[in-house]
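With one protein chain withheld, the remaining protein chains of the complex are depicted in position.
The chains carry the letters A, B and C, assigned in the order they are written, with residues numbered from 1 in each.
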Amino acid sequence: MSLNPEMSTRHMGYMWITEWISPKEAHMHGLEKIYFEGRTKYQHVVIAKTFAFGDALFLDGYVQSTEADEFIYHEALVHPAMLAHPSPRRVAVIGGGEGATLREVLRHPTVERAVMVDIDGELIELVKKYMEKWHRGSFDDPRVELRIEDGRRFLEEAEPGSFDVIVLDLTDPAEGTPGVKLYTKEFYQAVYRALSPDGVAVTQATSTRYNLFMYAIIRNTMASVFPHVRPYKAFIPAFLSEWGFMLASKGRDPLLPREEVERRLPSGLRFLDAETYKCLFTLPKHVKEALESEKRISTDANPATIY
Amino acid sequence: MSLNPEMSTRHMGYMWITEWISPKEAHMHGLEKIYFEGRTKYQHVVIAKTFAFGDALFLDGYVQSTEADEFIYHEALVHPAMLAHPSPRRVAVIGGGEGATLREVLRHPTVERAVMVDIDGELIELVKKYMEKWHRGSFDDPRVELRIEDGRRFLEEAEPGSFDVIVLDLTDPAEGTPGVKLYTKEFYQAVYRALSPDGVAVTQATSTRYNLFMYAIIRNTMASVFPHVRPYKAFIPAFLSEWGFMLASKGRDPLLPREEVERRLPSGLRFLDAETYKCLFTLPKHVKEALESEKRISTDANPATIY
Amino acid sequence: MSLNPEMSTRHMGYMWITEWISPKEAHMHGLEKIYFEGRTKYQHVVIAKTFAFGDALFLDGYVQSTEADEFIYHEALVHPAMLAHPSPRRVAVIGGGEGATLREVLRHPTVERAVMVDIDGELIELVKKYMEKWHRGSFDDPRVELRIEDGRRFLEEAEPGSFDVIVLDLTDPAEGTPGVKLYTKEFYQAVYRALSPDGVAVTQATSTRYNLFMYAIIRNTMASVFPHVRPYKAFIPAFLSEWGFMLASKGRDPLLPREEVERRLPSGLRFLDAETYKCLFTLPKHVKEALESEKRISTDANPATIY
Partner (left out) sequence: MSLNPEMSTRHMGYMWITEWISPKEAHMHGLEKIYFEGRTKYQHVVIAKTFAFGDALFLDGYVQSTEADEFIYHEALVHPAMLAHPSPRRVAVIGGGEGATLREVLRHPTVERAVMVDIDGELIELVKKYMEKWHRGSFDDPRVELRIEDGRRFLEEAEPGSFDVIVLDLTDPAEGTPGVKLYTKEFYQAVYRALSPDGVAVTQATSTRYNLFMYAIIRNTMASVFPHVRPYKAFIPAFLSEWGFMLASKGRDPLLPREEVERRLPSGLRFLDAETYKCLFTLPKHVKEALESEKRISTDANPATIY
């Protein structure tokens, strides 16, 4: 009565998070270990070890970042903006609960003050407890001020010109979620106001694959407020996608020549170098064409959303 | 930019346990809340709230019992055996970590002593903490003795004739797991020895649907040791199956006439009454025929297993 | 560079139909072979070989019957009604596209005429081509008349008293589907009218597990029209459930004593015998209690539906 290996289910994953890209497409993450599962006031949180990507944070069923590739996301999000400003001293991070955005900001020796504003204080406590691989002590850096409050209101009430760089590390503008109001023209006007004259802002900008229309709308919306906007992207394995980012500047064109990038890129990076920096801003033909054909912008009155 | 409900994924489950019935069939349980996930010395444990069945215990990825229907499983497992003995005073439960088998045993007022033997003490501690709906304090009953040790060795070393009823509430005999040796002829010989002259044993006996061959082998194996063996089944929703049980007796035929069942069934049951009792033992034609065609038995030297 | 069997995906199923029991529970059927996939005027049809249940018919993503267990469903649906009538000569089958309901009806030698009414002629053609295991030539029996038309209208326009037995082999009353109007009081009034004075009707009645409220409503609704209604159930593995049926009679109580069942059951059955017949009508305590607590009925104006 020997084993038929064709029937064995022993090595098949059985604990999963299914990311629904649509009701008809999904990515199934097998889980090895669940560190935390629960609900904060704002969202459902799972912190787990996945088989494919190591530790990972899921909010409302969608992966936010993973041990295996968070360095790509966070280096791509932070450094182009930090370089675009000649000497960033005062930085605001809106969102960015994992603390890894802060970690990358703090690599820049010009930084004197980094204010992180996240609405979900319970999440931050969980991150401090379970996600040391991400923040690596950044919350304890003396330059850091952590504020638990609404990011939009914080920027609206900030002294004009308070920040050199503002990093928007937000959840997606999913229909019916508070994130929607963090991608509108009115929001970007508040960002603009809060920036110094040569200030720079950057936002994650959803997927260039399955939310390409949204990527384009974010570009259009920022471009209705800022004189310079540069779309870029980086391939993030856990997001299954070349992920979108949008870089906006009040002063000079934020896309820098290679020499300046080489000179100013902080050391210790794992993903980004000057060659790859250039390619972040090199969009494939079909993405450029899709950007050109989309004309809509997102406003508080008529916000754009994804599902 | 309004919502297309066809694209909404908001109400779709995303935290799952997939029970692999084979590498080509599965039951997906959406999870609402995870109370505990971790590994004891013996097995991987998930205690979670499922959307469909309420709270549930999963061992190594397979559901053991659920809040919604554990009463069916435990009433069906325990009472036919308890009734089959004229006056059960000394009862052993092998396995049965949830404490619900004990709970049903203790409904019988003749019981003076109930020894529960489970190898996994860590699991018992988790059950005490998270599964009060199952045990309802049974572990604290003064008649109960809880022993954390190997069930087979316990029976092999027990004084002959020590128990009136032995309830075998075990995990399946899955290839490569310790459960395999709890379904062999040699094991049932130890059970037989440990029983009093009119003693009764009952075991869960896997699925009459997807492991019908195993159900038949368990019947054959018990029948090679006991003079009376009665196969029966009950539909357990969370198991997707009419689940198999096997009732064996050293003395009289364990299938009782209706009047005795009616007279002796304890009160407070939710599933079982005298009419349903009769139907547990009424197998559909095709199951009877499958039982007749299987001739193998399971032995320590050549144990039968499932995957 | 040898194989790590822990990483092999070779024997894992990859072609699936997922039956969504709810957005948070599913049954995944691995497919071995797809015989037909396409859309008729009325529904989406897949006829495929599943690994677990052999050939199977899926309509709009839900299994209708499978090679492995269709005999259970069709024997349970047909014979209790056929026996309940003393001498069924004229039979109507509403729905029943696979032709297996017809096959079971035709086992009864008293039958002189069997009218099958199905709205989906394209489906019938597919069944004739791909599902010979089901119909086994029943469509060619000289007693059979096949009509492609709306079943409700057929009954409404039938001569009163035209049929001795009416078998309602329908898709579920899922919100927004035409099936809904085949479970209302007005529909059962048409059934009643079309039956002879000792006429008998039977309907499939959804799952006693996940649609128990609907099962009860169907009982209530039929009981608002017929003097005798008997709920029953049979475990159908591919439906993961003890499946509900409802037997209604204009004349005598349709639940027969064992002797009559034994005498009149046709030969050649694989599931049903007189003992099992009795148990079909034996509902577990908790199902009986659920039936008692539900008071609603379904009407054309306010129809009951499932999802």
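Everything that follows uses one rule, which is that a contact is a pair of C-beta atoms (placed from the backbone, for glycine too) under 8 Å apart; a residue touches a chain by one contact, two chains touch by 3 or more.
These numbers were taken from a predicted model, which means no experiment stands behind them.
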(request) With touch as defined up top, name the shown chains that contact the chain not shown. (result) A, B, C
(message) One chain isn't shown here. Among C:Ile17, C:Val78 or C:Val127, which residue touches it?
(response) C:Ile17
(request) Can you work out which residue in A:Arg193, A:Arg264 or A:Lys278 touches the chain that's missing from view? (result) A:Lys278
(request) Consider the whole complex, including the chain that is not shown, and state which of A:Met12, A:Ile148 or A:Leu291 touches that chain. (result) A:Met12
(message) Give me the chain A residues in contact with the hidden chain, please.
(response) 11-13, 18, 21-30, 32, 50-52, 71-72, 209-210, 235, 237, 240-242, 269-273, 275-276, 278-279, 282-286
(request) Using the touch rule from the top, list residues of chain B that touch the missing partner. (result) 5-8, 11-12
(request) In the full complex, which bits of chain C touch the chain not displayed? Write them out. (result) 1, 3-4, 6-10, 12-20, 22-23, 33-34, 37-38, 46, 61, 175-176, 296, 298, 302-305, 307
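One rule holds in what follows: only the chains that are shown with their structure count from here on.
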(request) Taking each chain's centre as the mean of its C-alpha atoms, give the chain farthest from chain B. (result) A
(message) Can you work out the rotation angle that lays chain A over chain C using Cα coordinates, in steps of 5 degrees?
(response) 180
(request) Check the residue numbers that chain B and chain C use where they touch, and answer same if over half are used by both copies, otherwise different. (result) same
(request) Report, in whole Å, the distance between the mean C-alpha point of chain A and the mean C-alpha point of chain B. (result) 49
(request) Provide the C-alpha centroid distance between chain B and chain C, rounded to the nearest whole angstrom. (result) 32
(message) Can you pull out the residues of chain C that are in contact with at least two other chains?
(response) 11-12
